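Comments concern the structure below.
Excluded from the complex is one protein chain; the other protein chains are retained at their positions.
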Amino acid sequence: MFPWVYGFQWSFGYVLFLGIFFAVAAVVVSTLILAAWRSFSAFRRGRVPLIQWDSAFHDLPPQERACRHDFTGELSGRVCERGFDCRECATHAKLLQVHPPEPAPDLIEVSGLAIPTDRLYHRGHTWAQLQPDGSYLIGLDLIGRRLAGANPTFTLPTPGTPIIANSPALSLHRPGAEARILAPIDGIVLETAPPNSNWLLRLKPSPFLSTRHLLSGSELRAWFARELDRLQLALSAGEGAPSLADGGVLVDDLAAGCTPAQLDTLCGAIFLDE
Amino acid sequence: MIDTRKPAPAARYGMIIDLDRCNGCGSCSVACAVENNVPPPHPKATTRTGLNWLRVFRVEHEGRDAFIPISCMQCGEETPCQSVCPQNAVAIDPATGIVGQIPERCLGCRYCMAACPYQARAFNWWDPQWPAGFELTLNPEVGVRQRGTVEKCNFCHGRWHAARQQAAANGENGPVSYQPACAEACPAQAIAFGDLNQSEFAAKAAGHACFRLLDSLRTGPKIVYKTSSASLRNALQESRHA
Partner (left out) sequence: MPSALASAPAASIDRRFINRGASRSTLARFSLWLLPWFGLLALGAYAMYLCLSQGLFHTNMDNRYAFGLWIFLDLTIIALGAGAFFTGFLLYVLRNKELKAVINSAVVIGLTCYSGAMVVLAVDVGQPLRAWFTYYHPNVHSMLTEVTFCITCYLAVLAIEYVPLVLKNRQLKLRPSFLVFEWELHKLMVVFALVGTLLSFFHQGSLGGLFGVLRGRPFVFREGFAIWPSTFFLFILSAMAAGPSFVALTTWLVEKLARRRLIQAAVYDTLGRISGKLLLAYVFLKTIDTLLWINQTAPGRGFPAHRFYLESAFGTWMLFAEIVLFGLLPAAILIRPSWRARRGALITGAILACLGVTLNRFVLTIQTMALPTLPFDRFLYYSPSWQEYAAFGAIIAYAVLVYSFSYRYLTLFPQERELALSSKRS
């Protein structure tokens, strides 16, 4: 195998054979090292949250990756390829020029849900609301809250933690189900919510904040309708699925009628947690 | 690897087996086993799992039995077993032309056995065992082989070694002459052993009554058979003429 090993020959066949072998071994080992090194540098540069979201997004079925302009009817059948991040999306920018957002009433009603339009919504069912002092409040939207139930437990980041849009910033715990929840915007945590408030975090937004990827105004109606549809679909997996609606209105605690397995599935579908 | 810087001229040992003389007594097999420390067959061994470096086949031919001793033919051209061995456990000694099997290197994959057209190789299916006391009769010149390795005839390589050493002690440098155990033991003197590089022996081996088994495979076997019966000759080379 090596020149100093008994039996080694400096013949063409021998050198060629072992040359190919050592080349293959070197390629395999160096590729592994490269992957390890790139992982290491991802950690060093703080790219981990982005990779986490990229990876989860990559695994979503195409139906769940529909572009926001698909459910408003502008671009039928378009599947998002950039992790629901419209901030850099050329198509989105172009469409904004063609169809500027229409003004919407303060409350939009979808299947009994009264959706306030004074805030920006993230595809992972969180919202961000600009406060007079320039900070942003972050909270769960109506569907998210119903999934979280009456007495949810959250693991929240401590004040001072930087968080990145689309990265898993907090997590929800319910008996039988856990879900990580995606941050809607970039910023630094200023404070976490006192008990019984309708928000979860107060953020100092990043100086380069863009909220272009968040949903607002008139498109919320189509989006919420679609999300309720998706919720029902995710729930119909098991036999004897409970109904989500109680007399046409979404029940307050969705989890109450679900098995832990169903709740788990619902959380995955709604909070985009793969 | 065999050292190729051995002193020239090289020998090319071979055998002429006279089928007219062979009566199938099996002395050659027994002598071979004794010489080469081939253990007695395991109680459960069959004719196909026992260890034999030299087997005597019985062939019915025209109402009579012909006996054909078969051992490793020490193929000299494109030796089928040598190139297939993955770990160089088969090595041809250029000084003797003997195809050596090195049991210490053998993986026991049996690829060489599949490659051998004469099926002259045997595998140690069991741990080698001798009856109590028999270890005293083992030949100290020849190593015993482990379970799970392949072995075969090597023209009594131990005897060749002894002859070489004797010759070296006498200051001689060149091919030596010796007799393997089978040739020595044959009561009918059916086995003639010699150096095919010597013209006298080579001429005998090329006689008109001589033929080689499976010559058509072009592996250059160095055991030559001889019979005055043309029909037996033809029958034993049947595949070639069919």
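Every chain is named by a letter (A and B) in the order it is written, and numbering of its residues begins at 1.
We adopt the following convention: contacts are C-beta pairs under 8 Å (C-beta built on N, C-alpha and C of every residue); 3 or more make two chains touch, one makes a residue touch a chain.
Here the structure is a predicted model, which means the values were calculated and not measured.
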Please work out which displayed chains the absent chain touches and list them by label.
-> A, B
For the chain left off this view, which of A:T91, A:Q129 or A:T265 is in contact with it?
-> A:T265
Since one chain has been left out of the picture, which residues of chain A touch it in the full complex?
-> 1, 5-7, 13-14, 17-18, 21, 24-25, 27-28, 31-32, 34-36, 38-39, 42-43, 48, 51-52, 54-55, 59, 61-64, 176, 233-234, 236-238, 260-261, 264-265, 267-269, 273-274
In the full complex, chain B touches the hidden chain through residues 42, 44-46, 48-50, 52, 57, 59, 68, 70, 78, 80-81, 83-88, 105-111, 113-119, 121-127, 146-150, 213-219, 235-240, 242
